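Please find one structure pasted underneath; my questions will follow.
Excluded from the complex is one protein chain; the other protein chains are retained at their positions.
Showing chain A:
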Amino acid sequence: MKSAVIVFPGLNRDRDMIAALTKISGTAPALVWHQDADLPDVDLVVIPGGFSYGDYLRCGAIAARSPIMDKVRDRAANGVKVLGVCNGFQILIEAGLLPGALMRNMSLKFVCREVKLEVANAATDFTRGYTQGQIIRCPVAHHDGNYFADSETLARLEGDGRVAFRYAEGTNPNGSINDIAGIFNEKKNVLGLMPHPENLIEAAHGGSDGRALFSGLLGQAA
């Protein structure tokens, strides 16, 4: 699987994502600086977490308007898989690749802890390493992860199996509507989620529940 990681100023989880992709796919991802004019030919584009542009204006708002995002949008339209984690999820939403909005956590606090996630749709390229309804452990670390969508959008997401992960067992850390932790686009080739599966892939992390997301993707792409 050939992958690329988009790097914006202010991200801080890019190294973790590069390590996870390298360990699981056996190939280091291409690193694409946000001002680069072109995106290499890859099967998977990843936008990692952090604080692009210091979260100025709104989380992900400035990064979402950078020229490289037009390329990401073109690739997504052509079926290339796109994964956004945490700030990457915020960027995908601000770029219009995923619907809704991510608002300030209901507690107003930055939340850094482990949560439980339910795999809400295991029949996609991203989630097929899991079983439907499986409960997994995953770390979260964010201040603005409170997913919101109007009732029409929400009904569409729920009806079309576009909720990928839900916070489970009362561990919703941010007050997100319907306990939503991650969603797909319509074609299910774009996934955004607040939790960090790349931070739970080996024994040294204290668990490997995040690994199946990457290994599931690997099984499909050449």
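In this section, a residue touches a chain if its C-beta (ideal position, glycine included) is under 8 Å from a C-beta of that chain, and two chains touch if they have at least 3 such contacts; residues count from 1.
Just so we're on the same page, contacts and distances are computed from a predicted model.
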Listed names "Phosphoribosylformylglycinamidine synthase subunit PurS", "Polyvinylalcohol dehydrogenase", "Cytochrome c oxidase subunit 1" or "Carbohydrate ABC transporter permease", matching UniProt entry of the absent chain: "Phosphoribosylformylglycinamidine synthase subunit PurS"
Option touching the unshown chain, where A:K2, A:R58 or A:R156 are the choices: A:R58
Sole contact to the chain not displayed, among A:D16, A:D43 or A:E94: A:E94
Identified contact with the non-displayed chain, of A:A28, A:A77 or A:M106: A:M106
Residue numbers in chain A that touch the chain omitted from display: 57-58, 61, 65, 94, 99-101, 103-108, 146, 148-150, 175
